[in-house]
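One chain of protein is taken out of this complex; the other chains stay put.
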Amino acid sequence: MTVGLPHFLALSAIVFCIGVYGMLTRRNAVGVLMSIELMFNAVNITLVAFAHYITPQDVTGQVVAVFTIAVAAAEATVALAIVLLIYQHHKGIDVDNVNIMKW
Amino acid sequence: MDTFSLAFFVLAFLIVASAIFVVSSKNIFHSAIFLILALSGVAGLFVMLHAYFLAAAQVLIYVGAISVLMIFAVMLTSRIADKEIRHTNEQVGIGLLISGGLLAVILYSLYNTPFTISDQPIAEGAGMTLGRLLLTKFVLPFEVVSVLLLAALIGAIIIARRDTKTGDSVPPRPIPLPKSLQQAKGESES
Amino acid sequence: MVSDFAAVAVFLIVGVGFVLFTLLLSKIFRPSDPNPIKQSTYECGEEPFGPSWIQFNVRFYIFALMFVIFDVEAIFLFPWAIAYQSLGLFAFVEMLIFISILLFGLAYAWKKGLLKWY
Partner (left out) sequence: MLELGGIVEAVGEMISSVMGSLGFGSGMITLMQLLTAALAVISFAAVLTLFLVWMERKVSARFQMRVGPYRVGWQGTIQTVADAVKLLQKEDITPVNVDRAIYFWAPVVTFVAAVAVYVTMPFGEGLIVRDLNIGILYIIAITTFTVIGLLMAGWSSNNKYSLLGGFRSAAQVVSYEVPLAIAILGVVMLTETLSMLEIVHQQSKFYQWHVWRQPLGFIVFWIAGTAEVNRTPFDLPEADSELVAGFVTEYSGMKFAMFFLAEFVNMFTLSAVATTLYFGGWNGPLLPSWAWFMIKAMAGVFVLMWFRWTYPRLRVDQLMGFAWKFLLPLAFLNLILTGLGIHFF
């Protein structure tokens, strides 16, 4: 059995689902963000794997992956800033207890 | 088993195992370290897929920047003694169900999709091609990214800066000189 | 090429192996005589007081986030730099726009007094 595109895609799916699980169950807001980063990475694996196996002459998949990384970085900076702000107000970053958006 | 497959399975094991630790570790700092391990593993996968530049970008941005930011946030918001706190909410069952179901659906569709694998040779020297693509075909996203980064920078600064008003970091007042010295100063000035 | 990166993997493994080997070696030679005082947290000879965890300045975080943004920018500039000579003046203008947008962010942070430590 040689490793090919399906293997990479399956791995990506597994990582993505682990990320989904973490996002749903983590109580710590930073933990939730980490799970989201895992999901971003799973998507990147797919992009690069497709680019490598289906369009080997064209690096468009890689370009898109670079953009994904940039977006992930932007997302992380803002999200963590929000987490810090929540921490300042609530003295904790347990997402279950943060319900200020309810009112 | 050839070297390529071996490398893939080693990396896959590394990534999946550390990803599981990321979501299940009780200590959030350990989660961050395992996240770094998983991200480095993904960089290894990129190398295997001939995306060398992307692998370097992955390490530089994810490991070097985003993870450091995460660790900073962890250090600012939790204590080393926090280990005993319950780290998952009541949704463990539902979470398992949803993610397991999602995984099953994806794998099922993956199994039933025929992919047309191209047999063309792989384009090497991606750095050069990547640069050319960025500045020709993707020139608009390229510029938009800079706007996005600017927005993120200003947004994050505005949000994180709030704390200065709550008195967390009051600018230091000049320390008043002792009486005797104040007099001496006054005399020398007069 | 891909096989070149096998060298990186070997280096990482040998590096880890080297450290573990040295630690093991020192384990043979070194004495081990722990006592509670020796194993306590070092605080210049004083009794440690309070938790070691201190509320740190959020300012550290601001520098880190600026770093993230500019690091991403640097990554985008690398492929541009490699292809620069073959792309002509157009690339230069593109890059100038890209950089000046981000420099605006730097100027903003500067003006808001975030680059100051106090």
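In this document, chain identifiers A, B and C correspond to the written order of the chains, with residue numbering beginning at 1 in each.
Just so we're on the same page, a residue touches a chain if its C-beta (ideal position, glycine included) is under 8 Å from a C-beta of that chain, and two chains touch if they have at least 3 such contacts.
Bear in mind the structure is a predicted one, so any value in this text is a computation, not a measurement.
Put simply, the missing chain touches B, C once the whole complex is considered. Along chain B, the points of touch with the absent chain fall at residues 3, 27, 29-30, 33, 36, 52-53, 55-56, 59-60, 63-65, 67-68, 71-72, 75, 80, 124-125, 127-128.
Counting the whole complex, the residues of chain C in touch with the unshown chain are 1, 3-8, 10-12, 14-16, 18-20, 22-23, 25-27, 29-34, 36, 38-44, 48, 52-54, 56, 60, 63-64, 66-67, 70-71, 74, 77-78, 81-86, 88-89, 92, 95-96, 99, 103, 106, 109-110, 115-118.
Note that only the chains that are shown with their structure count from here on.
Between chain A and chain C, the centres computed from C-alpha atoms are 21 Å apart. Rounded to whole angstrom units, the spacing between the C-alpha centres of chain B and chain C is 12.
Multi-chain contact residues, meaning those touching two or more other chains, occur in chain B at positions 50, 53, 57, 61, 65-66, 69, 72-73, 76, 130, 134, 145, 149, 152-153, 156-157, 160, 163, 168. Chain C has residues 58, 61, 65, 68-69, 71-72, 75-76 in contact with two or more other chains. The touching residues of chain C, counted against chain A in their complex, run 58, 61, 65, 68-69, 71-72, 75-76.
Put simply, chain C touches chain B in their complex at residues 1-2, 5-6, 9, 51-53, 55-62, 64-69, 71-76, 78-84, 86-87, 90-91, 94, 97-98, 101-102, 104-105, 108-109, 112, 114, 118. Against chain C, the residues of chain A that register as touching in their complex are 66, 69-70, 73-74, 76-77, 80-81, 84.
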